[in-house]
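Every protein chain of the complex appears in place save one, which is left out.
Order as written gives the chain letters A, B and C; numbering starts at 1 within each chain.
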Amino acid sequence: MNRSFKTVAIIGKYADPNIGDTLKTLHQQLRARNCAVIIDADTAASINGLDIPSASREQIARQCDLAIVVGGDGTLLAAARSLSDTGIPVLGVNLGRLGFLVDVWPDEIATRLDQVLSGQYTEEDRLLLQARVERNGSTVMESAALNDVVIHKWQVARMIEFQTYVDGMFVHTHRSDGMIVSTPTGSTAYALSGGGPIVHPGLDAVVLVPVCPHTLTNRPIVVSSASRIEIVVGQIGQNASQITCDGQVTERVETGDRVIICAKPRKLRLLHPVGYEYFGILRSKLHWAENP
Amino acid sequence: MNRSFKTVAIIGKYADPNIGDTLKTLHQQLRARNCAVIIDADTAASINGLDIPSASREQIARQCDLAIVVGGDGTLLAAARSLSDTGIPVLGVNLGRLGFLVDVWPDEIATRLDQVLSGQYTEEDRLLLQARVERNGSTVMESAALNDVVIHKWQVARMIEFQTYVDGMFVHTHRSDGMIVSTPTGSTAYALSGGGPIVHPGLDAVVLVPVCPHTLTNRPIVVSSASRIEIVVGQIGQNASQITCDGQVTERVETGDRVIICAKPRKLRLLHPVGYEYFGILRSKLHWAENP
Amino acid sequence: MNRSFKTVAIIGKYADPNIGDTLKTLHQQLRARNCAVIIDADTAASINGLDIPSASREQIARQCDLAIVVGGDGTLLAAARSLSDTGIPVLGVNLGRLGFLVDVWPDEIATRLDQVLSGQYTEEDRLLLQARVERNGSTVMESAALNDVVIHKWQVARMIEFQTYVDGMFVHTHRSDGMIVSTPTGSTAYALSGGGPIVHPGLDAVVLVPVCPHTLTNRPIVVSSASRIEIVVGQIGQNASQITCDGQVTERVETGDRVIICAKPRKLRLLHPVGYEYFGILRSKLHWAENP
Partner (left out) sequence: MNRSFKTVAIIGKYADPNIGDTLKTLHQQLRARNCAVIIDADTAASINGLDIPSASREQIARQCDLAIVVGGDGTLLAAARSLSDTGIPVLGVNLGRLGFLVDVWPDEIATRLDQVLSGQYTEEDRLLLQARVERNGSTVMESAALNDVVIHKWQVARMIEFQTYVDGMFVHTHRSDGMIVSTPTGSTAYALSGGGPIVHPGLDAVVLVPVCPHTLTNRPIVVSSASRIEIVVGQIGQNASQITCDGQVTERVETGDRVIICAKPRKLRLLHPVGYEYFGILRSKLHWAENP
């Protein structure tokens, strides 16, 4: 057994009472392999009859050296944000449907645990973004994002307007339904629906994807993840814009607000089962043709 | 002088006090050509010192045989909807910026009036849509649209879901930011930003453009304008969707609501100055290359 | 038995010796249902041991009142062009892989024949195009097309240039890899790969899809099928362009050539098995979500 994974956190799909059996099995399998197990308090609250010590995310961050997330990609996104400053590696178990991020199948958990605990896994470092909203010089909102930071219209039928800067250089004034600032991880999520490219997670890049831009030449732009991206909310769509991180954390933004987006210094340590292929998951999810 | 245009309505840009001089000049020019002139009551309310008889849209519909709209495309859209059942032809005067619909330049009004009143103009019939929202068997909202009917997410960061039917035939279940149902006129507006094709106004067609669809093969679909389009709001995004006509008329829609969209029996009679070319306006607005 | 289908032609996949058994079975089934059967001479030439009277396409056109095409969509495209002036209905049998056009499965032929011969089928009229290349006033090439007419670069790495006219109206000067002029039938083929919309076959429309246009706003344009489309080959890419109909008929075009594309007066009568749904085939071929 790999001595680096002694205390393992279990984080389950939000408010889903149906995953109780999967979590109990996972708990027993971890105990049988001599791991201490802590369950996320929010997860525990939704499930009856769990006999596992629970703890807050903060406690998990202090005590655990591996987090196993059971659910869909959304569950893993939320867990990744909450653990983003800790360096704790994360392993994703799906619930019967392959995700881009949760790629251990429930019926292979036992085998995969044996492998992971003995050091047989593929570790991939995934870029996280940090978004900060500045209003009149003060920070009014801050959040991490593993997929994307989106500034988008809200409670309004018409487009909004903003100015974009990269490393202090003016890019353009832009009218659209919104702007997606995506990590490589997020490039196969909402950004792809918006017309953005697929960005390999091994590339330290961020992609800016305008949503339904009024000017057709306002195409997706890929920049270095070392860039400081700044988006200033314009007059049009005043008080009708919103910032959203990973589709999960939202906040109203106002005309004149500056949204500053940078890479987080620490990346997410995402663990995959042995044999993981990034393009293999894409082939499966996107119905690409296999090698004949 | 063309005897068919004896009483002319003037409809100006909404709540814009700066167009007073343009309207006064237009009024004088019409009077000098022996036309009776009525100004739209809403327009008159925003402008000081106008000495023109004003009337409601309903009165205009009964009394006038030509409406001259002064403003941008948005002004003409609103006027067209309000006159959509009347058959009154509409002529659009822009305020110094060419529109897709308002193509008489302010400095050529006198010449153009002489031409139009003597029958020298190009008349184009433009398809209008009628949207109706049915909830539990009752109609809860109804509106005309010259550009587009959009069902879109509202106060929610994530995608919404709906089922689409054309003439009772199931098309697909669809997750996206929304669905644009556009006339040929609207095909160069929001639908174009959403990835839809340009549809010539001489074609009796309607285009369905999904906005950022989750499934990348959910591409725009062009169907006959004789089709009955029905969009049923799904579970996802429950109570978080909105219907918007021409970006101007909006109403909340709920899970289970049926949005029924059909062509209006009567088209808009849109007048253009002599020499009008549909593709010429596109070349200008879309920066297409000219014939060398 | 429907008296209108007394003499049936069989047309098979081009130069495929493996379809012999399928054709023999089909032949027996037709004979058992009292149909006279003629096999296409080109098809017969590739297959040993067929004991069916064969005839040229011209003879088939004179003698048959139904053509059954066995193969892929490409086989049906070629058959449709060769029969395009005859009004003979066409039924497509696939070889184990659903096509957009060949939608009778080989293992259901017997049932489908019973139905079709007794008048139980869905008939759909599909628009055909006629393309003609004019050089110095003479016609140098002419062909029908069921999917599309494409003017594209050939033996050249760089883009070509042409001018487009619709009903004599200048559209634009256009630099790209080529221009696809597609029927509704072709809108789910090459035109879709080029970024065009899906056009319902019930709509009398033609779509012009530029391939990799240099000017990003040169978007697909949908016009009435009553339009006369004219594409003039420009200076750039001189002697390096080609016209191709349905990906099957090709001819070199030169600077100054005029390609004139119109709807054929007669449509293809395409027969489908009972229960046919146009959108059902799209859902299957494009991996769209089903109604849950």
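Definition applied: a contact is a pair of C-beta atoms (placed from the backbone, for glycine too) under 8 Å apart; a residue touches a chain by one contact, two chains touch by 3 or more.
On a predicted model such as this, the values are computed, not experimentally measured, just so you know.
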Checklist entry - Among B:T217, B:Q248 or B:S284, which residue is in touch with the absent chain? => result B:T217
Checklist outcome for this item: Of A:A131, A:L146, A:V207 or A:I243, the residue touching the omitted chain is A:V207
Checklist outcome for this item: Per the whole complex, from C:T7, C:S46 or C:Q242 the residue touching the absent chain is C:Q242
Checklist entry - Which of C:Y14, C:W154, C:F170 or C:Y276 touches the chain that is not shown? => result C:W154
Item to check | Missing-partner contacts on chain A, residue numbers | outcome: 163, 166, 169-175, 187, 192, 196-200, 202-203, 205, 207, 215, 217-224, 227, 277-279, 282-283, 286-292
Next on the checklist: Tell me which stretches of chain C touch the chain missing from the display.
Outcome noted: 150, 152, 154-155, 157-159, 176-177, 190, 192-195, 211-214, 216, 242, 244, 247-248, 250, 286
Checklist outcome for this item: chain B residues touching the chain left out here are 216-217, 219, 287
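Everything below uses one rule, namely that only the chains that are shown with their structure count from here on.
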Checklist entry - Which chain is the middle one, judged by CA centres? => result B
Next on the checklist: Centroid of chain B to centroid of chain C, CA atoms only: how many Å?
Outcome noted: 37
Checklist entry - Could you state the distance in Å from the CA-based centre of chain A to that of chain B? => result 41
Item to check | chain A and chain C: spacing of chain centres that average the CA atoms, whole Å | outcome: 46
Item to check | Contacts with two or more other chains, residues of chain A listed in rising order | outcome: 216
